[in-house]
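Here the complex is missing one protein chain, while the rest keep their positions.
== chain A ==
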């Protein structure tokens, strides 16, 4: 099938998409946007989190056809040119990035949290990020990063 989808503000088209492909697969393998990650492809780890019409979603659980005509914003669409989004910058500065495989999903989830709750408590940060697994950091520096980003926005 042919898929039409707006990604990071740009209208994109993908041809010969097999109906069983996920939005994650289309982003990664057909549209040249591998930033969203494929850690579990079961909706458990959050590493593939993207905005779908402004709502964060696990793109591995979205069938490609479900994205037809909709707007997707991925981790690649958060920075303004060279300037990182404050969430991205604070992840780098705080040491919240080790292997970084969870990072794109966590950055999108934290970005969404701070859009909704500009000054979240630690409990609110934990609840908001509970669907994103990280195996390297033990989450402490991710919490630091979100606190810092909240202050910077």
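Observations, loosely collected:
Rule of thumb we're sticking to: a contact is a pair of C-beta atoms (placed from the backbone, for glycine too) under 8 Å apart; a residue touches a chain by one contact, two chains touch by 3 or more; residues count from 1.
The rule we apply is simple: contacts and distances are computed from a predicted model.
Taken from the listed names "NADH-quinone oxidoreductase subunit H", "Glycine cleavage system H protein", "Xanthine dehydrogenase subunit D" or "Aspartyl/glutamyl-tRNA(Asn/Gln) amidotransferase subunit B", the protein name that UniProt assigns to the chain not shown is "Xanthine dehydrogenase subunit D". Counting over the whole complex, chain A has residues 18, 20-21, 28-29, 32-42, 44-45, 47, 74-76, 78-79, 84, 88-89, 91-93, 95, 97-104, 107, 123, 125-127, 129-143 touching the chain that is not drawn.
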